[in-house]
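In this view, the complex is presented without one of its protein chains, the others remaining in place.
So that you can tell them apart, the chains are marked A, B and C in the order they are listed, and the count of residues begins at 1 in each.
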Amino acid sequence: MKTEKSYRINPGEKVEFNNRVDYCVGTGRMGLALQREYFEQLKLVQKYIGFKHIRGHGLFHDDMAIYRESFNWRTGETTHIEHCFTYLDLVMDSYREVGLKPFLELGFMPGRLASSQNRVFVWGGHTCPPKDYKLWNDLVKDTLRHLIERYGADEAVTYPIEVWNEPNLPGFWEKADMEAYFKLFDETFAAVKEVDPRFKVGGPAVCGGSDELWISKFMDHCEEKNLAIDFVTRHHYTTEQPDRQGHYVYQELMDPEAGFANLKTTRDIIDSHERYKGLPIHITEFNTSYSPDNPIHDTNQNAAFLCHQLSRLGDVNESYSYWTFGDIFEEVGVPFAPFHGGFGLVANGCIPKPTFWSFKFFKDLIGGDCVHRSDDAVIVKDGDVYKGVVWNSSRKREGRELSLEFDLPAEGELCLITKSVDEECCNPLKLWHDMGEPRSLSEEQKELLKSAAYPLVRSERLTASGEAKLCFDVPEFGIRYFELRPAPLTPDRGFDYNRAIRKD
Amino acid sequence: MKTEKSYRINPGEKVEFNNRVDYCVGTGRMGLALQREYFEQLKLVQKYIGFKHIRGHGLFHDDMAIYRESFNWRTGETTHIEHCFTYLDLVMDSYREVGLKPFLELGFMPGRLASSQNRVFVWGGHTCPPKDYKLWNDLVKDTLRHLIERYGADEAVTYPIEVWNEPNLPGFWEKADMEAYFKLFDETFAAVKEVDPRFKVGGPAVCGGSDELWISKFMDHCEEKNLAIDFVTRHHYTTEQPDRQGHYVYQELMDPEAGFANLKTTRDIIDSHERYKGLPIHITEFNTSYSPDNPIHDTNQNAAFLCHQLSRLGDVNESYSYWTFGDIFEEVGVPFAPFHGGFGLVANGCIPKPTFWSFKFFKDLIGGDCVHRSDDAVIVKDGDVYKGVVWNSSRKREGRELSLEFDLPAEGELCLITKSVDEECCNPLKLWHDMGEPRSLSEEQKELLKSAAYPLVRSERLTASGEAKLCFDVPEFGIRYFELRPAPLTPDRGFDYNRAIRKD
Amino acid sequence: MKTEKSYRINPGEKVEFNNRVDYCVGTGRMGLALQREYFEQLKLVQKYIGFKHIRGHGLFHDDMAIYRESFNWRTGETTHIEHCFTYLDLVMDSYREVGLKPFLELGFMPGRLASSQNRVFVWGGHTCPPKDYKLWNDLVKDTLRHLIERYGADEAVTYPIEVWNEPNLPGFWEKADMEAYFKLFDETFAAVKEVDPRFKVGGPAVCGGSDELWISKFMDHCEEKNLAIDFVTRHHYTTEQPDRQGHYVYQELMDPEAGFANLKTTRDIIDSHERYKGLPIHITEFNTSYSPDNPIHDTNQNAAFLCHQLSRLGDVNESYSYWTFGDIFEEVGVPFAPFHGGFGLVANGCIPKPTFWSFKFFKDLIGGDCVHRSDDAVIVKDGDVYKGVVWNSSRKREGRELSLEFDLPAEGELCLITKSVDEECCNPLKLWHDMGEPRSLSEEQKELLKSAAYPLVRSERLTASGEAKLCFDVPEFGIRYFELRPAPLTPDRGFDYNRAIRKD
Partner (left out) sequence: MKTEKSYRINPGEKVEFNNRVDYCVGTGRMGLALQREYFEQLKLVQKYIGFKHIRGHGLFHDDMAIYRESFNWRTGETTHIEHCFTYLDLVMDSYREVGLKPFLELGFMPGRLASSQNRVFVWGGHTCPPKDYKLWNDLVKDTLRHLIERYGADEAVTYPIEVWNEPNLPGFWEKADMEAYFKLFDETFAAVKEVDPRFKVGGPAVCGGSDELWISKFMDHCEEKNLAIDFVTRHHYTTEQPDRQGHYVYQELMDPEAGFANLKTTRDIIDSHERYKGLPIHITEFNTSYSPDNPIHDTNQNAAFLCHQLSRLGDVNESYSYWTFGDIFEEVGVPFAPFHGGFGLVANGCIPKPTFWSFKFFKDLIGGDCVHRSDDAVIVKDGDVYKGVVWNSSRKREGRELSLEFDLPAEGELCLITKSVDEECCNPLKLWHDMGEPRSLSEEQKELLKSAAYPLVRSERLTASGEAKLCFDVPEFGIRYFELRPAPLTPDRGFDYNRAIRKD
């Protein structure tokens, strides 16, 4: 099945496109940031993509060991409450080493501050209000003051602050109690602003389902309480109901337009509150599936689908943070195999997945002026260079080959570089499957998988007088990144390429 | 034009194949080994290929600063003769750092020890007998003793020693004076053996043309002088006369069989001397062209042609040393462009050329038992794994596509990994040309060129009962490396690859 | 207070000294080996000291995520039991990267395999028998088989195996139930030997207090059950009762002779069983204090005391493993400050503590023949080089300066290199205290602390005719390492050191 489309780029045309691909990325929980393999994956991501912020759960989870109570062994009575930043320093220093600032999610509850035994994930995050708001507020304020002391106030206030995660789900917030969340928000908001009013604070970090109700009530609440919140946050996943099979789940992809419409509704709800009209919305999590064991995350289909998402998510949002950068992640337990459908852009073993390249390619568009945006492509012009991403995305395998043609205003000798990511040329999941799906990889196997996980680069020379025609045949679930730039031939004296390759 | 061939590998078949691809590699002159870019290229080569020895000119050239004379400024009279090993230590330590031992070529003449002004190369190597053989012998002995002191005698004696380079050319040895060379050889041989008789010493390091005469006379000479030489050395290039154009030369490739015949003649000459029958022959230099400015070195054609060479050079020789590993090389001057037809396996900027992979692929065959060798392929069996190199080599571009079929004894579920190097998928020269042939590369351009310089990796699963059929379509000047290994599928519980990729 | 001693080394004298300083080192729990800071500290230790084995708790603790049960969410019924080696591979590969093999301690109990809620440490190690011995034995066997598959059987069987840790304490083994431990030992011993009888297996890994009873009963038990155990293990700490103050404990040092006597008793108990006479004893943990929050570990006193220990521990033992190499350690919680009395040879921030150098210096003695051993010094002769460690150790601060004199057989020009570690010149704890005891270190502060944490190196030239006299003034808690080697002066022509430094 072949689909052909052709587009003409007009000279001087300027197309709306809010590219915030590099603003933020997600990570499982902060304590994992202590790990070496985690950091290796993060370094790879930052080398190629270079995100600005990172957001994860569990800043106050017990493995970060910040909140500490001592108690009398006989009476059980608490004798001291202290805050320890030994591990926070290690995590923060690691992030800064690779150019990242945190997008601080304040949560979950330290075990000894929890008011109930509501918990989430294999690692048991405490998801309930504090037993004492004064202690919670002290914890928040002391943590921020520590960051200020260590990195300077001007730096620390650039870390956006989000209150809790997905309180609209009972797993993440006891009984999904909205009033209790508003209490948490108000207390936390006040505590943060007391430390430094320049901190940007927002919520309610809801996920789909009850999102409209929550956003709406949250805005009403803020208005009523006269809170000068700085932004609103929500999540965005685009898969249908899961079907579990052993360690894995399988899901259908949703119609992406339904998702965009849902986001637009959020935008409209906020804008309907005069005071908050135009307030930034951060999508603090998004992905196709919300399950860390859905094999779709490792596929080329995911990569192509995400290209489409990346071309649209900036329309009504300030940012959108892919959940997550890497596969060191323990929410449903340590995975049994390197390819296990984890959220990561990078598989364990530091192997980039196809979706890694979707982000890399969109990152490379930053700085250019958009001249084309459609359901198949985004093209920008950066000085005298055209850069574009082209994709063939569909919800199901239909065997569609996409043939795209672009007519661009251009002149003279040009070089077209194309980087391909598709099931044939950049598909480590397939290679791993063909190898027999080994669970423990040797160094040699990791090297082999990496060697199959980078785009295929091709080039050609074009000569244009007024217009250049670019044609891309994109196989199903494939992506093409291209650059078209002026490239007059400047041969060294006596160098004859055709003679060198026996084409004379 | 399509050529089809098919081969059947019989069970238990064992084919003669002396694979010495990793024994030695060449390098311009020793002084260049002080350079940082040189070392980066060498590290890359050693990481992927891992040669054992390295051989270059100019151990005693003035830039190594070993031989030193002080003199009275007024009278010009020599007051002191000293040997300085400061730079030799730097070079040797660098080599050892990447696992290399030297194959010592003793030469050229230090300027102040030269008996004439015969010189070679832009850097002016002195190519004449010493003005005083005692001083030369002292230099040789002191240098070897220094190596023994620094690295231990047991180690030092594993460095083979070759006396001079290409004395059959007047540029390399004044008037190509054979008698004078024999004198040099005798003196040097005696000096070396005096230091430690375990050192292996050989010559005469001749290049083609007058090689038969020289080899023959050299063997006669050794016999007459009763010299227990340890090996014979010669060079091997396979191109016709050069046609110069600006900074470059262009040459036709010779019929490889003519070259092999020439090597056989050398073997026969040696074996005709009863005393020296079977004495090892080291090809201390080989390549297609002997010109460091012939663009063929950067091409896929060169890579395919070299595969054929590598499949044959061990037939009558102990080793064969590719001239050279990298493109830091100054014999005809510093090159004007990163791709300039240098000898190197690696272009400046640490970009592997296609021929790099010919060596890598043959290296990966080591350890296996040969089960097939033809003009198109070598296949070995290593335990239960088949490894093979397949190539499509020709002297001129004829548009020949080669279709090869192999029937191999095999059983069960298998994984076939193929690595492709051809003009389409692994051709940095083409990319560089398409970019406009830039002479100064930015870091981004280097990264781009590297990304187009690694093999394309593909895989598939096979099921065999008794026999597996492997088919390779190899485009002109293309190479395929493959591994076929048992790979029973071991899916984790619930993991369904077909479902993951929507093939269900 | 000054103490003077003098010793004469006789030519040809050979003194008993079993130096096993580098055989093994301890580490908190295996899951911590995933951490980046942990690995940086381990790299430092291996670069300077180079241990061969590493032993820690918690191989089967839940954070290693090896033992996995799935269950029906409704009925709670277990549906699958699986073993996952994802994290074990990461840990093992890290160890191998720095040249370490594990000394495998089999324990603690996976949570879902635990037969009770007996737990230890802040991180809650399960310390009770398995709920089902078949499941435990399967876990042991599957883990060993995985190691064999990944690293080869010949390698894996070189990992010694110890059954559990300190079962003579109720915190580590429910009710310190000896019979229950013997049951665990027998089952585990049989399981291991079933996988490969070449594995070396031992126990009972007891700590002081009830050690004599336990060792004695354990030997009786093995004899009765006819178990061909490969070695016996115990621990060795040398401090008195702790006095707690806030986050810290303070303890007096024991008389070391009492400790050595205790070890001798263990040796005697074993040797009294004819069958096990001479069986190797591994001290699988030792240190001064057994508390990870005793500031003594960071002091120079600890370093000097340990020198004395290292000079004696090999007398009746096969090995002795310092508990622990680094300060990433969570048994009593994440520490609040970089210097917190942790067990480590290295403080957080990769700062070597004085005791680090005790190990480094004893490591440097390996290979030499002992010519002197006293309560103040060990000296070995390695070829024509003398190497020695000299220390001034005492249990309390008494202001004792130790002045030592050695007369050694020597001849000619010599160079004496001395490396000093004492409170004045190599004392990062003092510097940190003087800085105000900062809890969060900046990079600059870490660099400063490191710069105060390396030995002071001094040198002098001696000329001996028959005998050399070496004098060391060692301040309280100080250590000196020295090397005395032949060093004839070989000045370059014209170089005059005295003139250079204006001493002419």
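Definition applied: a contact is a pair of C-beta atoms (placed from the backbone, for glycine too) under 8 Å apart; a residue touches a chain by one contact, two chains touch by 3 or more.
Computed from a prediction, not measured in an experiment: that's the story for all the values here.
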item	value
Omitted chain - touching chains that are shown	A, B, C
Given C:G246, C:G367 or C:G383, the one touching the chain that is not displayed	C:G246
Where the missing chain touches subunit B, by residue	34-39, 65, 68, 82, 84-87, 89-90, 94, 146, 149-150, 330, 333-337, 348, 439-443
Touch residues of subunit A, complete complex, unshown partner	80, 82, 493
Residue ranges of subunit C at the interface with the undisplayed chain	244-248, 250, 295-296, 298-299, 301, 336-337, 340-341, 396-397, 413, 415-417, 419, 423-425, 429-431, 433-439, 448, 451-452, 454-461, 487-497, 499-503
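Keep in mind that, in the parts below, only the chains that are shown with their structure count from here on.
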item	value
Chain separated most widely from subunit C, comparing mean CA positions	B
For subunit A paired with subunit C, centre-to-centre distance based on mean C-alpha positions, whole Å	44
Centre-of-Cα separation between subunit B and subunit A, whole angstrom	47
Multi-partner residues of subunit C (each touching 2 or more other chains)	82
